[in-house]
Structure formats: C-alpha cells, structure tokens
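Below is a structure I'd like to ask you about.
As you look at this complex, bear in mind that one protein chain is not there, while each of the others sits in place.
This part shows chain A:
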C-alpha cells in the first residue's frame, strides 16, 4: 500500500466520517461548521455555553450581512467612470475655419427678387412709424419707393398681415404692417383666447398666421417693432429665396476672391483656392479653410499668431440688405473638419476696421458609451436620419429630427436646413399654409412635444476649441494710408473704388500653445477590480473564498436536499410498506437500501446508506435487521479494509 494512501487513510480516520453522508440536516450542519473553510461557523460549534454560542451566531450573521451589503454596493457602483485629464504637447491639426459674411447676398444682385418685399416693408414702416425715407449711412440710389407702392396690391401684407395692437382693445387690431416671429422675445397671443403677456401696454406689433381654412389663426406679437419687422421680413425672404436655384444663389453671393483680400497660413501665403465653398441658406456663401480638400489636414507645429491663419476680409457694407441684417461684419466658426458649421447658432462675429485675434486652446473630450452613459459613438444607433453631410452631433440630430417632422406634418422642408430626400423647400405657391404649420411645429418642438430631445443623444467624443478673443485697432493711423492703397491693388479688378478701412476686417486665428488637453472618461472599475474587491470583502469578514461559496452550494443545496429527499423517500417507503404489509415489519428495510433513490447521485452513495447505520461503531455488533446488515457489510468491507491496512503498519 502506497504511503500516500496511508496518510489519506489516517485523515479519513481522523475526520468525522459524517458530512455529506450525514443522516440528518443537523448532523450535516455540524459537519459543515466543523470542516468549512470560513471562519466563524466553527466557533459556533466548538463554543461552550449558550451565550457564547449565541454571540458567535450573531457575529457570523452580521459578517454575512455586511458582506452582502458591501458587495451590493460594489456591484451598484460598478458602472462608474473616473476622469483623467492629460496634456500632450504635440503638432496639432488646425481646425476647419468657416468664414461667412453676415450679409448673405449682394444686395444689388438680389434686389430684383426682393423689390416687392422691400417696397411693402417700407410702406409698412411708413404707415406704422410715419417715416418713409430710410437714411442709409451709405447712400444707395434711392428710388422713390413710396410712389411705386401706391399702385400695386400688397401681396405680402395680404398673406401675412402685420397688425398693430392698441392697449386695451385686443380684439381689434390695426392691420398693416410687418414682422415675423420665431423664438421671439415677445409673447405670443392666441387671438381666440385674447391673452396677452406683454407687460408694457403700449402699442405692440405682431403678425397673424392662419391655417388653410383661416378659422384657425395665431397672432405672434413682439414687444418691439424692430423684432417684428425683421421676423416678418425674414419669413417672406425665406419664401422668396426657397424658389431660387442653388447655382443662382451662389452666384448672387460673394465669391472667395471678393471676400478674402489676403491669406497667410503658417508663414506661407494662401489664397482663395485653399478655401472651399459652403453655401448656407441664411448666410450665403461661406468659405471653409482647411476642409480636408486634398485629403490632408493642415497642422501647426508652432504656437503664436505668426503661425496661424491670418486673413483680411473685404466686407462691402454697401451691399448689405437693410432689413435682413442689422449688423456689419463677418462670422467665424471654428470646427472639426467633419463637423457641420452651424453658422446661425455658434460663431464669433468680427468687426470691421479691427484686428480680431483669436487664440485657441484645444480640448478633447471622450465619454464612455453604454452602459456608462447614454452617449452615442457615431449616431448610427439613433433613430433619426442625419440629413447633413457631416459627422453626428446632438445639434445635427435635433435639426434633422425637426426637419423630418416638418416634412411629415407640413409637407415641405424648412429653408434654413438641408433637404431630406424627396422633399422640397416650403414656399407659398405650393404650400400656402406652411408658415402657420411651421410655427405650430416650432412651438411644439420648443416645448419638447415632438420627442426629438428624448430621441437624440449626445456624441461621445468631441473636440472643443476654447477661444480667447481680443480686438485691436487696425489699421493703425500711421499705417492706414499705405496699407489701404496696397490692399486696393491686391483686390485689383474686384472693386472699382479705393478701399475704406470700414470695408476691411483682419482676422488672426492661431493656437496659443500646442498643448492639447484631453479629458477622458475611463471605467473606474474593471471586472478584475470587482472580483478582487469581492475577495477583499469576503476575506475580511469571514475568510471566505469562491471555494466556500461552492461548499455552501454543495452543502446547503445538494447535500441537504438529498438528505431531505432521502428522508422523505424513506418515510414514504415506510408508510407504503406499512400499508402494504402491516404484518411484516421486517420487509421494508431491505428494498430501502437497494433501490435508494439517492444512489445515482453520488458514487460514494453506498456510504450514504451505510452512514445511516454508522453511529454504531464498525466493531460493535449491529443487532437485528439482517438485510441492512448485508448492505452495509458490503460497503464497510471497503472501508474496514483501509482501516486495517492503516492499523497494521501503525502497530509495527
């Protein structure tokens, strides 16, 4: 017999042979407590005295409870993130820079289209405020507008009447002038309800929009006529421009050569060819620098204004539309190459006769997507079709969502956003009621009734350029003379007159330093961390491990269930036997051992049955019941063999 076997036999001898073979649950528990790897349980069993045992039970239970509590906390806090901020000094990609003139189209070019509208606007201004001559700082060839207007029937005012309300008499409104609304400062009057929230009870101006049958009308009022007239004008302007083809609009707007007088990037000259055209419905031709046109993104390897983009813009104030835009200058948007420039919403405005220097700091942010947060990597999992040819962003999603809804509800698309497939821009020849529909829809959108806000999710990563903008006088008084004449020469044939300094704006965009700040979210926990924290908790409170858990499963579920099942089976057998053969009490035990149902669970099972009869020591005479004896005998032989084996060498 191998020595290993001997030791094993010794262990077997020392170990209580109960255990899984325990006859009752209590025995099993006792066996478990004595042999388990967890601490605490053993104490319960070995402690003397009721109080002490009670205390140990209490401690053990508390420890178990603590473990559960702490582990639950660990699981709950599993999906948290930690943030890391890193700074890299490196060569940085220069962002795309989109430059737009605030005025979309050259007034001289669009004037024919807008002649009627302008006429009516002037007429409305005259009726409402009693003046007709608009004194522009730049005199343009002033035609006698008022006289022309008298004859024709005003179609714009007819379509969307401008109304002036007098204090107190809300039901009646003077129908004449102008305006147009949208996210306006004033309040909105429902004509039906006659509720008005304008606190200043002077005259208010608004306009009325009606749906098809004219029974359903809404009046939008503004606290100031300036807003009302601009909005009204814009509404009609969009109507008119929606019917003009894109090529024609591009031709009506500024060309790159006209807009850009000089261009300098990273110490090298650039020109209009480095800019790509981007047509924005409300801003006309915009030009994007570094828009990955040659599949390469320009980068800067030096900070400072000298190494950034320097442009001088020509802003011709004479060509400004007096009603559409009331400020002069250009708009600059700094964005990612694949990002859509939302000229209307973001952007820095730059002033004429000034040098605007914009220092940038780059910050990149990365969020973790599901399950850490609700953000989306590329928008493919957002159920809104991206109608822009640009990378996903929350704003694109919201605009796309609105436009899609607009096409759905009103049958046409809003002019200032791209067209979804198979849709047309709204105009009142084809969609006479679109304005009413649009305003209703826009209200619903703002009140989050369209569900766009809940469907759209933020993007997971974004680049942000923090801008520090400062202004300086440019050109300086002493350099003005020569600079303007050289710039005029530069513009050459584009203009026929000498440039004035109010026609020019200088723009410098540069990286202040080449530090790229990345804000990254990282999972605070990994599965390894969770397990090791579990291990720490289990070990701290009870010196438990996964082995203990398997033990518990084994003992409490498999073994105790098998014991219960066995007991039940025996009871049933007994009961059955008693019913079947009450006169013969000896009979039942014999089948009990042979077809014990637990037999096929464990190959050691014979010892199960033997264990039932084990308490009497193997040496002692088992009185009575020959059939069980036969059974145990067979099993015990294997066992006693070992015993004798070990005992023999021990006696040497």
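Things worth noting here:
Basically, a contact is a pair of C-beta atoms (placed from the backbone, for glycine too) under 8 Å apart; a residue touches a chain by one contact, two chains touch by 3 or more; residues count from 1.
Here is the rule we use: contacts and distances are computed from a predicted model.
Only one chain is not pictured, and the protein name UniProt records for it, out of "Ubiquinone biosynthesis O-methyltransferase, mitochondrial", "Sof1-like protein domain-containing protein", "Epithelial sodium channel subunit beta" or "Trafficking protein particle complex subunit", is "Epithelial sodium channel subunit beta". Looking at A:68, A:89, A:129 or A:575, the residue that reaches the missing chain in the full complex is A:89. In the complete complex, the residue from A:40, A:359 or A:418 that touches the missing chain is A:359. The hidden chain makes contact, of the residues A:45, A:250 or A:302, with A:302. Annotation: of A:412, A:483 or A:563, A:483 touches the absent chain (contact as defined above). Contacts to the hidden chain, counted on chain A, fall at residues 2-4, 6-8, 10-12, 15, 37, 82-87, 89-91, 261-264, 266-271, 301-306, 312, 354-355, 357, 359, 361, 466, 468-479, 482-483, 485-487, 489-493, 506, 512-515, 526, 528-529, 531-536, 538-539, 543-548, 550-551, 602-604, 649-650, 652.
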